[in-house]
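Here the complex is missing a single protein chain, while all its other protein chains stay put.
As written, the chain order gives the labels A, B and C, with residue 1 at the start of each chain.
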Amino acid sequence: MTGDIKMTKVGFIGLGIMGLPMAINLKNAGIELMVNDLNHQSVKQMTDLGALEGTKAQIGKECSIIFMILPNGMIVKDAVFGKDGIASAVKKGTVICDMSSVTPVQSKECYNRLEKMGVSFVDAPVSGGEPGAVSGTLAIMAGGEQDAFDRLIPYFEIMGSSALLIGGSGSGSITKLANQVIVNMNIAAVSEAFVLASKAGADPSKVYEAIRGGLAGSAVLDAKMPMILERNFNPGGKISINHKDIKNVVETAHEIDVPVPFTSQLFEIFQALKVAGHMNDDHAGIVQYFEK
Amino acid sequence: MTGDIKMTKVGFIGLGIMGLPMAINLKNAGIELMVNDLNHQSVKQMTDLGALEGTKAQIGKECSIIFMILPNGMIVKDAVFGKDGIASAVKKGTVICDMSSVTPVQSKECYNRLEKMGVSFVDAPVSGGEPGAVSGTLAIMAGGEQDAFDRLIPYFEIMGSSALLIGGSGSGSITKLANQVIVNMNIAAVSEAFVLASKAGADPSKVYEAIRGGLAGSAVLDAKMPMILERNFNPGGKISINHKDIKNVVETAHEIDVPVPFTSQLFEIFQALKVAGHMNDDHAGIVQYFEK
Amino acid sequence: MTGDIKMTKVGFIGLGIMGLPMAINLKNAGIELMVNDLNHQSVKQMTDLGALEGTKAQIGKECSIIFMILPNGMIVKDAVFGKDGIASAVKKGTVICDMSSVTPVQSKECYNRLEKMGVSFVDAPVSGGEPGAVSGTLAIMAGGEQDAFDRLIPYFEIMGSSALLIGGSGSGSITKLANQVIVNMNIAAVSEAFVLASKAGADPSKVYEAIRGGLAGSAVLDAKMPMILERNFNPGGKISINHKDIKNVVETAHEIDVPVPFTSQLFEIFQALKVAGHMNDDHAGIVQYFEK
Partner (left out) sequence: MTGDIKMTKVGFIGLGIMGLPMAINLKNAGIELMVNDLNHQSVKQMTDLGALEGTKAQIGKECSIIFMILPNGMIVKDAVFGKDGIASAVKKGTVICDMSSVTPVQSKECYNRLEKMGVSFVDAPVSGGEPGAVSGTLAIMAGGEQDAFDRLIPYFEIMGSSALLIGGSGSGSITKLANQVIVNMNIAAVSEAFVLASKAGADPSKVYEAIRGGLAGSAVLDAKMPMILERNFNPGGKISINHKDIKNVVETAHEIDVPVPFTSQLFEIFQALKVAGHMNDDHAGIVQYFEK
């Protein structure tokens, strides 16, 4: 990490569960930060560390690197293009990096509109959850231009343990969505399989022990089976977050005309879990759908 | 391993892709074997190594430990209870170990009928495929009585690298089926996710690189994504074998009244792949369903 | 109807909800009947009307036309080929007509085995339910040889209002199964659509009134929507019966390798309804799955 990243004023919009620890890590690494969030307490926590507070337009005007991590793509577009948003004051040559989980269609829309203004846009969602955000070990999946990505690398090195440029604009977002399909479908498959085995009379902890070392083994199996066995659905990764991501997958697939028979069924299961009041459970709680 | 397992005459029925290398490993470890198969070449390969050939009834009469690994549950039941089958001549106290992949309902039926004859039955299907059978590193999942399982341990140690008694009769079979659900659903999920990502414009090898270290990581992802990327569907684990296993899952679930919404859709996909002529592809070839 | 059908001794096996009124109609039309059922009360009801009672073997020996209507294909096969079954004493030239709802694979198996004995077999399941059985207005769908079908016509005219030879052996059974797919899928579709409309705030009775005259109109809509609106799930056609028929569809499709993505999902819904204790509801009660 070279001295010059400490001479660049960096914007950071979105100080939620993920964004706050990410911003703290940047600040603690000596980055000059201007932050923005509706939550005054989170902003105060940052200004106590020496960060400046600014409106979105101020951040657009003063910062040449701007990070965002916001709840969904509508809010991202509003932060950039809405009244008094970043774009109302942004300088040519700025790099805006959206680390939110949105659809690739939304990412490309931001990229295209900003490109006409001479501003770079990189979609760079993350995996690793709150623990990864706190420890600075997120996995970052990026889409956009190589030179814009390169300018972000020093900051990615602070916030994450890996950052990969997958391809053009939207590639980061689609990679995150593909990740979420695999993770949540695997939880559903593990759930269906273990409910079947249990109802057939087998001890699920023994079944887990027997199969975890083979082709059925996965990060999901090792992370979620202990939670399922202990009936512990404290999040971790909430069903509500995954519900939103899987909805983004379905919408993306519908927009670009790719059939997704399993993911669409998975989303219906998330809908049933929502109706049944499970949105704040960890997504290990998907198993509850199969136990009925 | 003690000397006495070399003094026990052991039967082995079924010298197919899995059974032949398993029997060779037993013979090479000094076990006295009597073998049976319709394939004369496989039998000759065993007799050349010093094994005896015998009918099923002879094996029933002369062997106190009998292993079977056969294509499906109907053939297993016929080998045991059919005309001139094992049961026509079997001695009290014999342990019959079925290493085939069958339904737990079929396993329990064998167990119950043999129990009345004073004969033990252990269902003990395996994972690890042909390479595991050749190298003696199969994972063995067993269901039955502890004392019968204990008598099989020395042989399991030759054929596998792990053997676990999951529970009562049928528990081994249901564990194998649960394993197959998780493996094949995960391949399907990976397929759907990567087809979506590719059609959205992302390079699938970069997507793989980006997500494999996180919660989406699995033995399936590392074993099958390289095959998918290289369009190499040489088996490995044939779709035909997995088609049969998933059919067994669906039948089991239907018999014991457990809803399996994903597995039943997965089987329909296997049916479509069968109609399209993909039964001899590796199950990585499931991806072809999603690429249409 | 000619006098000679009154000179033929006719067997009738299975005096259940459907079989008893069908047998009564035959007897009342002057047919000489020999009946068989485990239920003594039903048999007595028939003998009080002048029918004879006989074992299956007696019926095989003495009757040249034999009707059966039994709960499932295993019981049918046992009645024909089991110990002391019809086939143990049947005469060449007899026509056996199975009006049960079974799989076409089971029908063809009976046909093939009986053909070798010089006995004709016609699969002829019915629709119209108990009211149709009582009033003699069943719709009869037959599979088998034309000459055997022709010999059954006079009896079909008593029991039903239509009888159609669809084609070779098994064609009647597959027609009944196709019928059940369409009926039950339509109930499920109506259920899903009306639950959606209701939750969106529309009055379901108004929606029904608005759409019933158009392309959404159907016998199912007119028969089942009033029951759904009144929350009246008294059978009519029990879920248990339709559960069995849809299971037969899935098994048939799996045996002849036809993908049935919707029917397999429908069966999983029937499984969920079974687990939830709805087997004795009318199949209009499928709606309860969608209301959760």
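Please note the rule applied: a contact is a pair of C-beta atoms (placed from the backbone, for glycine too) under 8 Å apart; a residue touches a chain by one contact, two chains touch by 3 or more.
Being a predicted model, the structure only gives us computed values, none of them experimental.
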Answer for the absent chain's shown contacts is A, B, C
Out of C:I5, C:A133, C:L177 or C:V287, the sole contact with the unshown chain comes from C:L177
Given C:A253, C:L273 or C:V287, the correct residue touching the omitted chain is C:A253
Which of C:E32, C:E62, C:E130 or C:E192 touches the missing chain? It is C:E192
Residue positions on chain C contacting the omitted chain are 104, 127-128, 139, 141, 143, 162, 164-168, 170-171, 174-175, 177-179, 181-183, 185-186, 188-190, 192-197, 199-203, 206-207, 209-211, 213-221, 223, 237, 249, 252-253, 256, 258-263, 265, 269, 290
Contacts from chain B to the absent chain lie at residues 261, 272, 275-276, 292
It is residues of chain A that touch the chain not shown, namely 247, 250, 253-254, 257-261, 264-265, 267-269, 271-272, 274-275
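As a convention for this text, only the chains that are shown with their structure count from here on.
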Here the gap between chain A and chain C, centre to centre from mean Cα coordinates and rounded to Å, is 55
Distance between the CA centroids of chain A and chain B (whole Å) is 40
Multi-partner residues in chain A (2 or more other chains touched) are 261
